[in-house]
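Of the protein chains in this complex, all but one are displayed in their positions.
Chain IDs A and B follow the sequence of writing; residue 1 opens each chain.
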Amino acid sequence: MTLALAGRPDDPEVTPELVHQHGLSPDEYVRVLAVLGRAPNFTELGIFSAMWSEHCGYKNSKRLLKLLPTQAPWVIQGPGENAGVIDIGDGWALAFKIESHNHPSAVEPYQGAATGVGGILRDIFTMGARPVAVLDSLRFGDLDSPRVRYLFGGVVKGIGDYGNCVGIPNIGGEVFFDRAYDANPLVNAMCLGLMRTDEIIRGEASGIGNVLMAVGARTGRDGIHGATFASEELSEDSDGASRPRVQVGDPFTEKLLLEASLELIRSGHIVGIQDMGAAGLTSSASEMAGRGGSGVDLDVSKVPVREKGMTPYEILLSESQERMLVVAKLGSEAEVIRILEKWELEAAAVGTVTADGHFRVRENGRVVADIPALPLTEGCPIYEREGVEAPEIRDLRERDLSSLLAPEGDLSARFLDLVGSPNIASKRWIYEQYDSTVRTSTVVGPGGDAGVIRVRGTMRGIAATTDCNGRYCFLDPREGVKAAVAEAARNLVCVGALPVAVTNNLNFGSPLRPSVYFQLREAVLGMAEACAFFETPVTGGNVSLYNETGGKVIFPTPVIGMVGILEDVSKALGHGFQAEGDSIVLLGVNREEIGGSEYLYRVEATVAGVPPRVDLYHERQLQRAVLSLSAKGLLRSAHDCSEGGLVCALAESAVGDHERPWGIDVALADALAPVALFFGETQGRIVVSCSPASVDKLLEEAAAHDVPAAVLGTVGPRLGTFSLRAPRGFVRVGSEDIARRYHEAIPALMEGSGR
Amino acid sequence: MKVAVVTFPGSNCDYDCYKAMQLFPGIEPAFVWHREQDLGGVDAVVLPGGFAHGDYLRAGAIARFSPIMKSVSEFARHGGPVVGICNGFQILCESGLLPGALLRNDTLRFRSLDVHIRVESTRTMFTPRYREGQVIRMPIAHGEGSYYAAPETLAELEGEGRIVFRYVRRDGELGMGSNPNGSQHNIAGIISADGNVLGMMPHPERAVEEILGSSDGRGLFEALAAHRTGVAA
Partner (left out) sequence: MKRYHLEVRVKPRPGLLDPQGRAIQHALDSLGFAGTEDIRVGKVIDLALMAGSPDAAVELGREMCRKLLANPVTEDFQVTLMNGARPVEGAE
């Protein structure tokens, strides 16, 4: 073995201990030695550590991710790029992706969430697309805890302040509260962007001699080793010790960078562009070289820095925000600088594209790191771990819940309690903090089943949703993720959109635990099955592991971000009832399924039982039926039945307007245990409303699609009674009482204390 | 009718204003970058919403010193119609083209929702298409929209009928639940003493098509489109 590349005089010596601190196992270090043919110096160790972290290298998930379906005729770009891209017709393409910022948000919720939004926006506009909508999928612990309220409030404000300033409407998402997330909140942000199909650009370093340029904000010492940080469990002292690793976002610079980047891409002066996100300059430069099949030679002393005396190690691994690496055509550097200057930003040539396939780094001309690019980006060791279900979870799933099905008669009090659960209650407190109407294209905003925006200059619209019930996934990961995929698809068809593609965010605990690896494997298998069945390929996403603290692991939370297309956006449908006297119809079948329900958590303080099962065939028929009904203009509203079951779905359709809620008069024929009939979360059900004159046609259409349908009752009057009768139980409450509970629950929790 | 839409670094409703005005025959919108010295022979100016210069220091404080603002002030002094929406309203107040200031919402949170506003005066060049007392609906989206002015300024605004829009409830009344941000006297929009500079926090450009939920903002642009012919003046 040859000697190490001479280190810099002040750099620490590479010892086994230092290797360990960098998160590389002894086996992985052996592979580093093999790739280099020598020992790494300190700078090189930092580079390998970042690139072979879970966050960049997907070493514990890659093998599983290969099982997901990624192909369809409309997929332009599948996994492996900054974002997936699909063809949506009329010459337009949609770039979209979801990404997590869980660990930073657990330490510093405001900046963690804000920079999460910043990162996902950059992933979209580096594809050449203009961001047109964001969604956020959030998980928190119990709002009774002041710490959780602090995290929740900070995350919501961080998402809002960043997205509002850049001017991208927030059109939806979801939030879910459960003690399983007390110490580990999940913050997943999804972004959608539009471009013409010929405007796509990729993160490739191609064209020997072309110039690498650092663009945007200057590089500082913030967030060094964030990628490694995101790939390890939070320790007890994460609060203090990790704070310097959290990056600070500047949405104003992001807005300028967005405009400058799109102008650069359209100018034809650059051939590739990539965000300097996780692992900063290191990952952007080496990945661009890897994709381009080229090498790069860069000099860190040419990178504009914010602080004096930064070492190559720091410059290479800094995760300062709002920075891009672009590959300019040789001779176009001045043009690139001119465009950046117009937007009051900097650009500096920092290196060149080479033919030798090496990731080479200099400091004032002297080589300080020299690594073959492809083994660095693609040679990360890949693991298949042992996966075994935890017996205690199996016991919970197999628990006999029949005694909990006993309550009969008047269930009004239980219903009101459930409506006041933060998981059911209105999320207006959250989304009022997000600008949802900027860009003047929002047709269905947050609070609905899915968000819808129009595509200007066409008849079309795009719909998007994020879904995942972590409780189901905890009790049965394979069935749970199938439910998440099915729910996402149902949400899209409720607004009138055909589901077409998926981005996913796999939030799990440590894959080194067999019980967690089991969950991960099962979830990916379930996702693969459901996505293939619904023809919604996975075009990319994100993996966030090690979401655990002090041995307490989060619920497995494989979030599904799904997009759909409306041929005629003027037919987009909301979930609220529209007119007195309209008929309420249930599409789908009620079953006696109470396992994993919000009712059990809220009313019985229980997380147990078999979560609701998905019948894929039936789901697909239901989707087709609703789309057909919606296209024919037969529906006035459509709403998915999810957490809180049928009665909560009806309530959500009734009390959306807090000043003028609708009463309803509904009778159910099912002789099931009423708590299961009312609050069970059986899948494959959508509550629709239509004019009484349309009922017959609606039932015919449902039958033609092999979808069971039942007329439940009628809407109205406003401020009337919300009345629901079944053979063994009933609910009867004033609609204003429901509206008050529904709309005031979260504000009361967030503002009731300390004020 | 050529209308300048001034784009500051950080403006994010410039495109929305541009696209909205294109819907009105007679209005020809044009972007003007904040570093320009000259508005270039336009008939009206719109200062759009957003976060000009990041809203750092105070909303509108830095934008006020953008090169184009000299020209905008000059244009306003000669009676040219100027409309500031949201951040544009904040910039107008910071530049002294309108009195008062916009403070942080009393809820301390950004608020994005549809509000009802009442047209208090139809005798302005911007509001003849509305009825006096008409309740219209459009979105707000701001963190610093709480209108504040010294008592004597408020008395002046009230006395001279220069409060153009006031936040109200759906039924058109003031009181509980009507004021989204703590603005004094429920002020949502005011006009200059000369009647040619309008500032408002709600977004009329987001309420010009039914598919977006409201078309109540159309009246304002229709009036602007008709302005040159004297129909609206």
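FYI, a residue touches a chain if its C-beta (ideal position, glycine included) is under 8 Å from a C-beta of that chain, and two chains touch if they have at least 3 such contacts.
Everything numeric here is computed off the predicted structure, so don't read it as measured data.
Student: Which residue, B:4, B:136, B:149 or B:163, contacts the hidden chain when the whole complex is considered?
Tutor: Looking across B:4, B:136, B:149 or B:163, the contact with the absent chain belongs to B:149.
Student: Give the residue, chosen from B:38, B:74 or B:106, that touches the chain omitted from the document.
Tutor: Residue touching the chain left out of view: B:106.
Student: Which chain B residues touch the hidden chain?
Tutor: Residues in contact with the chain left out: 57-58, 61-62, 65, 93-94, 99-101, 103-108, 148-150, 182.
The working rule: only the chains that are shown with their structure count from here on.
Student: Where the centres are mean C-alpha positions, what is the separation of chain A from chain B, in Å?
Tutor: 36
Student: Taking the complex as given, what residues does chain B use to touch chain A?
Tutor: Result: residues 9-10, 12-13, 15-16, 19-20, 49-51, 53-56, 109-113, 139, 141, 143, 170, 203, 205-206, 208-209, 211-213 of chain B touch chain A.
Student: Okay, in this complex, where on chain A does chain B touch?
Tutor: It comes out as residues 157, 160-161, 164-167, 250-253, 255-256, 343-344, 431-443, 454, 456, 569-570, 659.
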